[in-house]
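Just one protein chain is left out here, and the rest sit where they should.
After this line comes chain A, so read on.
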Amino acid sequence: MRADHAPHVEEAAVQEEEILTPEQLAEVWAAEAPEPAGPVANLLSSLVALALGMGGLVLSLKLGLGTPAEPRPGMWPFVVSLVVAVLSVVQIVIGRTGGKDGEKFSAYSWYAAIGFATLVGMVLLMPVIGFEIPSLLLCFIWMRWLGGERWRSATMYSILIVGAFYAIFIAALGTTIPRLF
């Protein structure tokens, strides 16, 4: 069992500090949570949604609406596009002061952008040189720069992971993933 020895004084102090009531904990979480996206993001994203809705309306009209008893192919898409468009306008008005949803982009958002770029790179390279080298590069970039691993561990784990994927997808399952070896 535990508690063979008395806890250190420091440890006890830390424990005191860390015991929080649910309300305090909720406050800590709220303080740690990223900032909401804000009014500009709301306006822009709602405008994009509005544009999609309007586009849907125009395209649906081209397909023809018909009547409720005899709808033509455009009727239902027209209705849902109308919902998108109307709600987007409502959101532009309601969210004009920002609201609590969404998250502001931070310096770390570049990590997601770089991650996306490496994924696109992998899609473009895979048909040309197989999956091994792009996967290795992706693992290495994600671990070394996006994850802050050391050079040595990033290299080692990348090789191990790609090796394991080769063993599973090519050797064991025999899939036709484009490959170099």
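Rule of thumb we're sticking to: contacts are C-beta pairs under 8 Å (C-beta built on N, C-alpha and C of every residue); 3 or more make two chains touch, one makes a residue touch a chain; residues count from 1.
Methods note: contacts and distances are computed from a predicted model.
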Protein name as given in UniProt for the chain not displayed, "Tripartite tricarboxylate transporter permease", "Sarcosine oxidase subunit beta", "Fe-S-binding domain-containing protein" or "NAD(P)H-dependent oxidoreductase subunit E": "Tripartite tricarboxylate transporter permease"
Interface residues of chain A (partner: the chain not displayed): 1-3, 15, 18-23, 25, 32, 36-37, 41-42, 44-45, 49, 52, 56, 59, 63, 67-74, 76-77, 80-81, 83-84, 87-88, 90-91, 94-95, 99-103, 105-106, 108-109, 111-112, 115-116, 119-120, 122-123, 126-127, 131, 135, 138-139, 142-143, 146-149, 157-158, 161, 165, 169, 173, 175-177
